[in-house]
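Just below is one structure, and these are the notes that go with it.
As you look at this complex, bear in mind that one protein chain is not there, while each of the others sits in place.
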Amino acid sequence: MDLRDVQRELPKYEYDINQVGIRNAKLPVNVLTKDGKKIPSVATFNLYVSLDKDQRGTHMSRFLQMIQNSIDVTVINHEFIKSLLMEVTERIGGNSFAKIDFPYFIEKTTPVTGLRNIIPTDVTFKGSLINGEFTFAFKVKHTVMSLCPCSKEISRYNAHNQRAIVTVSITPKDPYKIIWFEDIINIIESCSSGPVFSILKRTDEKFVTEFSYDNPMFCEDIVRCIAHEIDQKYKGQYKKVTIESEHLESIHPHNAYARLKLVGE
Amino acid sequence: MDLRDVQRELPKYEYDINQVGIRNAKLPVNVLTKDGKKIPSVATFNLYVSLDKDQRGTHMSRFLQMIQNSIDVTVINHEFIKSLLMEVTERIGGNSFAKIDFPYFIEKTTPVTGLRNIIPTDVTFKGSLINGEFTFAFKVKHTVMSLCPCSKEISRYNAHNQRAIVTVSITPKDPYKIIWFEDIINIIESCSSGPVFSILKRTDEKFVTEFSYDNPMFCEDIVRCIAHEIDQKYKGQYKKVTIESEHLESIHPHNAYARLKLVGE
Amino acid sequence: MDLRDVQRELPKYEYDINQVGIRNAKLPVNVLTKDGKKIPSVATFNLYVSLDKDQRGTHMSRFLQMIQNSIDVTVINHEFIKSLLMEVTERIGGNSFAKIDFPYFIEKTTPVTGLRNIIPTDVTFKGSLINGEFTFAFKVKHTVMSLCPCSKEISRYNAHNQRAIVTVSITPKDPYKIIWFEDIINIIESCSSGPVFSILKRTDEKFVTEFSYDNPMFCEDIVRCIAHEIDQKYKGQYKKVTIESEHLESIHPHNAYARLKLVGE
Partner (left out) sequence: MDLRDVQRELPKYEYDINQVGIRNAKLPVNVLTKDGKKIPSVATFNLYVSLDKDQRGTHMSRFLQMIQNSIDVTVINHEFIKSLLMEVTERIGGNSFAKIDFPYFIEKTTPVTGLRNIIPTDVTFKGSLINGEFTFAFKVKHTVMSLCPCSKEISRYNAHNQRAIVTVSITPKDPYKIIWFEDIINIIESCSSGPVFSILKRTDEKFVTEFSYDNPMFCEDIVRCIAHEIDQKYKGQYKKVTIESEHLESIHPHNAYARLKLVGE
């Protein structure tokens, strides 16, 4: 059967398109942890190419085919993204762009009883291959506890505290040098009023309650502390870092929010 | 033009359909407050009829037409819903069902400085007209503060606290007797560790922080307190009440939750 | 350290609580497929107990502990849920309730080129242990194609078509007899204007486009067809079946929707 390929024709209006492709494709994956384990997850893929002004359409079915082939043989990491982008650019042409979101899980032990905890976090990997040059970035969105320094200071007792969602996005200078998001999560937790736990026995809950009161943090404090720690640990290794902290204020129906950007020299 | 009406034909498989209609239709509305004011909002409508086994399809376009005509002349309240359902049953036939969700806003003043606050809440109206009998129910989903009694008891200082989302759904015995959701919101707030505020000056924040410590409430405590207050105030007036409290625990990545059902005698 | 246990005290207002526990706890899991494979996923757990009027609070930390212990040794299926509920009732007391949501993936081949496709679907498992009696129900939420019979009939060419989200919830009479959701998904797809595919070559796309035009289905048609097929295949095996079809109408900003309930004799 000879089916006409309208995608290959000239478009009516000749504009370059920055990105065209597929969005919100879900697939089961395994993700590699820092200590070499594979953990199950479900990834949501966006995959695009650039399209020149002289071609009407891209070939959408190939995107899913390439993603699907890849996930059978490997785990999701920056090498996976690079080889996916190289295949996209080779088979479809143009620059290529990938964004992959997935829930991830870290382990920790409770502060007093030492019970094992499995804590969810959200990770995003972003990659691009532009004129043959590969860039890679990742984002960690992690939940911590925040306790308000102002509320503590002005009140005779207690202080309002709440969940804070901290997001750190890093574009490393060298896309091939791994920055583990486990390490970024450690920094986030150390710059908060305390980590959250899934299991806390009563002696742990006492510890966590008092610990948070001893470590009050504004959203401003959290983003500055993370900026400082990242500067200490990764100086010279990043192109760009964006740090956000959004607090689900227990005393308000709206959120408090801060954002701080670091630019590498 | 004479277009065949496939909806009127016999279906292939003859089953009665419980509900068929439209979902997620958004329209601008005005809502009537307890003190007689109209406030702007945006309502999301679901509207259904039952369909007998001998008719293939309902007439979808009429649903939106009837909703749209109604909202031009009135405000959203239980009378609006009744007249909408009566029109639906008259023009389309069968039993009819409506669900309308909209953000609503209450006013309150801060506890010390007396500043005016406008606080969002979520309201749902549900109505049905079954064999000519009108039933009406409404739901209020309101944010309050909760402070953990266990954390307070076991810790030398501080207690974890967080936003709690309290939902109260009421089916009154008499669908024509108004139970104001402003009154239900007052009960919800009085059964929490304190209301949330959009604006709090520092003397207010001090008050709210200390007040919540003096009023620690488990999710179990909140649903029982609301059950008690509703029993006190509306005894004999309800067919069914469902009370839920979901707490966005500041120390956990998951939520604590309780549900309590009251059945009218 | 001897910490007072406020949960064990008497509540201020003595009401039984229907359900109390934890919500929205996420964990990595493996799910068993009909053909014996394990596939990775991420599950969201809600787990509750009933609480008598003479006890103030339940012990929240145990819920997560029991979930976490279980997922290390097994896969998510109805036996997993039963043993989880039995442990909950044994260790915490009262009736127990579980709801587990997870993305699931089915395989299929394209109609002409025979390419392998991995298609996402959403599954929910619900279980309860009430006075020692175990009940189990599951829900499948699956995306299919729908093409409007009225639009086809009245138009000289073309017909509006769109994604439809079909949900089938089944409570089997015998909670220990497995009804595979792969089989339910097959029924859903056979009662639609066609399945959706992640990868379609052009000869496949031609097939799918023409196939949907040859199989126009209202939301009313879909829920009745599924009711018929379930009646044929599972007569006498279910207590209750709820079938819903919601169509993201390509010609409207709102959705069309139908719901049909079957009650087992």
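To keep things simple, chains are lettered A, B and C as they appear, and every chain counts its residues starting from 1.
Everything below uses one rule, namely that a residue touches a chain if its C-beta (ideal position, glycine included) is under 8 Å from a C-beta of that chain, and two chains touch if they have at least 3 such contacts.
None of these values were measured; they are calculated from a predicted model.
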Residue among B:13, B:105, B:134 or B:157 that touches the chain left out of view: B:105
Sole residue of C:119, C:170, C:217 or C:243 that reaches the chain not shown, by the stated touch rule: C:119
Touching the absent chain when the full complex is considered, from B:5, B:52 or B:90: B:5
Chain B, residues in touch with the chain not shown (by the definition above): 1, 3, 5, 25-30, 39-42, 61, 64-65, 68, 103, 105, 115-118, 120, 198-203, 205-206
Positions on chain A contacted by the hidden chain, ascending: 3-7, 11-26, 46, 48, 51, 56-58, 60, 64, 149-150, 153-154, 218-221, 223-225, 227-228, 246, 253-261
Residues from chain C at the interface with the omitted partner, ascending: 119-120, 143, 145-147, 150-151, 154-163, 194, 196-198, 200, 202, 205-206, 208-210, 212-213, 248-254
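In the analysis below, only the chains that are shown with their structure count from here on.
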Per-chain CA centroid nearest to the all-protein CA mean: C
Homomeric contact chain A-chain C: same or different residue positions, threshold half: same
Most distant chain from chain B by Cα centroid: A
For chain A paired with chain B, centre-to-centre distance based on mean C-alpha positions, whole Å: 35
Cα-centroid distance, chain A relative to chain C, in whole angstrom: 29
Multi-partner residues of chain A (at least 2 other chains): 120, 198, 200, 202, 205-206
